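With one protein chain withheld, the remaining protein chains of the complex are depicted in position.
What follows is chain A.
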Amino acid sequence: MKKILVVEDELAYLKLLHDQLTAKGYEVLEAKNGKAGLEMAKNEKPDLILLDIRMPIMDGMTMLGLLRQDENGKNTKVIMLTNLEPDDKIVGKVVKDQPMYYFVKSNTKLEDLTEKIHDVLSE
């Protein structure tokens, strides 16, 4: 069973993603900020991380940077899942830390996201 870590501070998103992805047969892990997400990523070695950017304690871009420095984490598949439009700063980090996709949640249908998750995990 593929393991997906969702790092997201909004409980409503977290709950919906958990329910929908579980229903599709994935094991879903949850973290509510970057710091907890990084810990869990290192311990659980998920197949894919869905990563929000704006979060308390540690934001998503910082967590991604630290994850890429980790021996196991540097090749982990990551989909950025945020409501921020990429500005110069974010684009710079995205180029450097190589997440696989960057989705603006409010511009994306949930169905398209789950399809993309399926594709990424089938590679």
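One rule holds for everything that comes next: a residue touches a chain if its C-beta (ideal position, glycine included) is under 8 Å from a C-beta of that chain, and two chains touch if they have at least 3 such contacts; residues count from 1.
The rule we apply is simple: contacts and distances are computed from a predicted model.
Remark: of the listed names "Electron transfer flavoprotein subunit beta", "Molybdopterin-dependent oxidoreductase", "histidine kinase" or "Acyl-CoA dehydrogenase", the one matching the undisplayed chain in UniProt is "histidine kinase". Set against the missing chain, the residues A:K3, A:H18, A:K42 or A:K105 yield one that touches it, A:K105. Within the full complex, the residue among A:L84, A:M100 or A:L121 touching the omitted chain is A:L84. Within the complete assembly, residues 10, 12-13, 16, 20, 54, 83-88, 91, 105-107, 109-111 of chain A touch the chain that is not shown.
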